[in-house]
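First up is the structure itself, then whatever we jot down about it.
Here the complex is missing a single protein chain, while all its other protein chains stay put.
After this line comes chain A, so read on.
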Amino acid sequence: MTAPPIAAPTDVRRRRRPSFRGWQFVGPFMLVFALVFLAPIAYSIYLSLYRNRLVGGNSFVGLDNYQQVLDDPNFWSSVGRVSLFLIVQVPIMLFLALLIALAIDSGRLYGAGFFRVTVFLPYAVPAVVAALMWGFIYGSQFGLIGSINDALNVTLPDPLKPSLILASIGNIVTWEFVGYNMLIFYSALKVVPKSLYESAEIDGAGQYRTIWSIKLPAIRGALVIATIFSIIGSFQLFNEPAILRASAPNAITTYFTPNFYAYSLTFSGQQFNYSAAVAVVMAVITMIVAYVVQLRGTRDL
């Protein structure tokens, strides 16, 4: 305001009247964002510092709940389970998605449009419906597995027994999300300039060399994004175990996945505070893992 009049007039005006026009545009979003996103997080953290007991009431306990989470074998077993799921299921799913995307993109497939739609279709089925459907398929007494056993006079292993349940859920999730990831890869492949393929061909590169040296590096960003989405999705696994639990109550424990554990604690145990601590710890773990993957995946992009 006290700037000498010699200074460039535009600068003065800028300094005197900072523009709030940008804020006017993002304001409504920020308001909703703070209300529905930041406020719940803050409230969870606030909740996690208290303990409400049936006898004795509510009291401030500081970080006790966090201490308890870190010492809780149920919590770590759930983290271990989703980590195993992540390490096995995510690579299989992404590899299949990539394979299909490359196949459709190669242009050598008859009815590529048909394939694209059919592979994507499961994603359009609501997760709850999908889990119910697969729950029926997996039924070894009166479900599809049971019918196959009867018809062919064989004894297929029960997909809902404790040793197979994680693989069975992996199968459902893969079925659901292959199409979604395929679409991400396929759209990334679509924007690769065709001229690159032509010059590769002139240089004498075969199909596999083109894939390895041009297509894959070109869609690396999409690969990283899909991986991060899948990691978050794995850590948040909830629908499938929650619904299959009706048919496999003994194979799926209340602490099967971290999210399901938090849910059980809240709605059966009334342990809102402890459940909030579980959620916060899990959010931190997920953020760390996703961040590491992002850092590594985009290191020299």
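Just so it is clear, a residue touches a chain if its C-beta (ideal position, glycine included) is under 8 Å from a C-beta of that chain, and two chains touch if they have at least 3 such contacts; residues count from 1.
Methods note: contacts and distances are computed from a predicted model.
Per the UniProt record, the absent chain's protein name among "Protein ImuA", "Sugar ABC transporter substrate-binding protein", "Glutamyl-tRNA(Gln) amidotransferase subunit A" or "NADH-quinone oxidoreductase subunit J" is "Sugar ABC transporter substrate-binding protein".
Touching the chain that is not shown, out of A:118, A:270 or A:298: A:270 (per the contact rule at the top).
Of the options A:174, A:253 or A:275, the residue whose C-beta touches the omitted chain is A:253.
Summarising the interface, chain A meets the missing chain with residues 18, 22-23, 26, 30, 33-35, 38-39, 41-43, 46, 52-58, 136, 139-143, 158, 161-162, 246-247, 249-251, 253-255, 264, 267-270.
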